[in-house]
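Of the protein chains in this complex, one is absent; all others appear in place.
The first chain written gets the first letter, and so on, giving A and B; residue counts start at 1 in each chain.
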Amino acid sequence: MAGSRNWQPTAEAFALPLLSLAGALVLFGIFVALGGRDPVAVWRLLFVGAFGDAFSWQNTLQRSAPLMLTALCVALPARAGLVIIGGEGALVLGGLAMAGLPYLFTPPAGWIGTLLLLAGAAAAGACWIALAGWLRVWRGVNETISSLLLAYIAIAVFKQLVEGPLRDPASLNKPSTLPLAESLRIGSIGSYDVHWGLVWGICLCVAAAFWLGFSVHGFATRVAGGNPRAARLMGLPTGRLVVTACALGGACAGLAGGIEVAAVHTNANAALIAGFGYTGILVSFVARHQPLAVIPVAILFGGFGAAGSLLQRRLGLPDAAVQVLLGFAFVLILASESLRGRLFTLPAPLRRRTSIAAVAGAR
Amino acid sequence: MSAQAWLDVLIAVIGGAVRVGTPFLFVSLGECLTEKAGRINLGLEGVLVLSAMSGFGAAWLSDSVWIGVLCAGLAGAALALVHGVACSLPRVNDVAVGIGIMLLGTGLAFHLGKPLMEPQAPQIPSLALGGWSNSAAVQAALRINVLFPLGVALAALLQWGFANTRWGLLVRMVGDSADAARALGTSVNGVRIAATVAGGFIAGLGGASLSLYYPGSWNEGLSSGQGLIAVALVIFARWSPLRCLAAALLFGGAGAIGPALQSVGVGGAYYLFNALPYALTLLILVLSCSPTRSARGAPLELGVSR
Partner (left out) sequence: MVRNDWSRRRWIKSATSLGAGALVEGWPWLAHADAPITIGFLYVGARDDYGYNQSHAEAAAVVRKMAGVKVVEEENVPETQAVQKSMQGMISQDGATLLFPTSFGYFDPHMLAVAARNPDVRFAHCGGLWTEGKHPKNTGSFFGYIDEAQYLNGVIAGHASKSHKLGFIAAKPIPQVLRNINAFTLGARAVDPKITTTVIFTGDWSMPVKEAEAANSLADQGIDVFTMHVDGPKVIVETAAKRGKMVCGYHASQARLAPQAYLTGAEWNWITPYRIIIDAARSGKPHPNFVRGGLKDAFVKTSAYGPAVAEAARKHADGVKARMLAGKFDIFSGEIKDNNGKVVIPKGTTHQQTAIELESMNYLVEGVIGKI
């Protein structure tokens, strides 16, 4: 028994989501079968589209890159006890900063300039989410709602600036800012069709895991999130910890926006508002706000997106089909939490049912 | 701007408050009921979208708007049931499941709603309360969705019911102290599931109002976050159904200001005008909250108040 305790939690951490995913695939198979399509073909295409060949892998990884960063915008504040759902606002402002800062000064060409602008993007995102955290600490305003409202406000400010004062007169039918100088852009990794944003995402997930797991500050943040009363008793500055966690999360989302501008769009325009911030919420919750788990979960979500594209083209399924699959998977994964710690001992109660019944009967 | 223009804007905003505010009213009432029982259902956005689609589809197929309204409510209740049951499992987080329900609801609605974007369905009738006025604008502003008075009545009923009926007390007890409820032999999960399902039904009526009255058709941009905002309005309204009514009207009216101003020739900065409802809500939240009394009126079992 003592030996089994070591492997059980780890095995469960993998088995529960995988079982849930399998369950979601079965449900989805039934769903498409009801619509008159062959579920086996759907399953096969899901796999081929997401992980079938080199192209699919690049497709999946590319789609997962921004999700890792926006997921951190949910995960880090969550570890400090706050549910932030306004990452989209931080992302959009990060993109705005990336494209807007060169209006104020000329950044040095090359990677130094890129880093400088990315720092600006991260700072913009950090301020926005920290604002939600600060409103919570200062006025007790619910951060879930304030971050959502702040996201809508950020998007409005973004559009007003991009289509107003910052608009490049040459961007005719697609109002955009001036393009980022060629030397400041972020390119692809080697000859692959995946940009360096993926590396940023993975590195920051790892860094966040180290911060939470091994630094004093990270530990204090977790205490503040897990048990605020204990944290106060220990004399921890809970308010400051909460705001810092929000700022770090916001910085990640802001960075995501900056990278989208530098690696994909080359300027800031309304297409930047593509819902990465909202998908990041899903990723973080499925990853149980564990930064290391964010990486595979984001890749999985990227895979769903890639597969959805193929499902549309090959089977004529609506684009929302993957959303249905994601919905099934998400609800099942969350519900499977209730089996944690009991997955491998599940048969035990069955075995003991007679004895329990006997005890109950005796009472 | 002339006095007449200001008056026109005012009339348009009043009309808009009712037209745009009705779905917010139903969703926030549904959420209010759910939260009073101690659970947050962020999935009402999904409920709103799915019920709008189902209601439209049912009204179109049956050619009866009331069957549509009923189906919208039932679809909302069914999706809320998934939330209620999933959250009754041990160690399952209601906020997270709500996000899942949002995803599932919109996914199902978009998937199944593809053939419903083109047809036209029968519409919910309206009450013409503006017959006394000669002004077409006043008449139009006071032409009201019949679901709206129903929503107002529901708000009053909930307000009264929470304080004065056995069911209302039961819901509040479960929401304030699950332990106390258990001690009295009440099934906490049973009451919560019932409240969530009823809340889903009510929110579903908001979906019907969207697809069968205003704007009165089904498409994928129909809700675009209205359900999520309605959930926010409940906290804004501090869990009081009558204040939910006020919040929904305020939010609806604020949303009408932008187009109304442009219609009298005051243009520019329309993105900022479009963001006005959100900014206004945030401002009032900041002003009305304080660290010590932010949770006043909040059900004690609720995640946000803990």
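Side notes on the structure shown:
Throughout what follows, a residue touches a chain if its C-beta (ideal position, glycine included) is under 8 Å from a C-beta of that chain, and two chains touch if they have at least 3 such contacts.
As the structure is a computational prediction, the values presented were derived from the model and not from experiment.
Shown chains touched by the missing chain in the whole complex: A, B.
Among A:Arg44, A:Lys174 or A:His217, the one in contact with the hidden chain is A:Lys174. In the complete complex, the residue from B:Leu89, B:Ala137 or B:Leu170 that touches the missing chain is B:Ala137. Within the complete assembly, B:Tyr214 is the residue of B:Phe26, B:Tyr214, B:Trp239 or B:Tyr278 that touches the hidden chain.
Only one of the listed residues, B:Gly16, B:Gly73 or B:Gly227, touches the absent chain: B:Gly16.
Touch with the chain that is not drawn comes from one residue among B:Met117, B:Ala156 or B:Leu283, which is B:Met117. Residues 8, 11-12, 15-16, 19-20, 114-115, 117-118, 120, 136-137, 140-141, 210, 214-217, 219-222, 224, 226, 255-256, 258-260, 262-265, 267-268, 270-271, 274 are the ones on chain B that touch the missing chain.
The chain not shown here touches chain A at positions 49, 53-55, 57, 59, 62-63, 159, 163, 172-175, 191-193, 260, 264-266, 269-272, 274-275, 305-306, 309-310, 312-314, 316, 318-320.
Convention: only the chains that are shown with their structure count from here on.
Considering their complex, residues 82, 86, 89-93, 95-97, 99-101, 103-111, 114, 225, 228-229, 231-232, 235-236, 269, 271-272, 274-275, 278-279, 281-282, 285-286, 289-295, 303-304 of chain B touch chain A. Residues 83, 85, 135, 137-142, 144-146, 148-150, 152-153, 155-157, 159-160, 163-164, 281-282, 285, 318-328, 330-331, 334-335, 337-338, 340 of chain A are the ones that touch chain B when the two sit in their complex.
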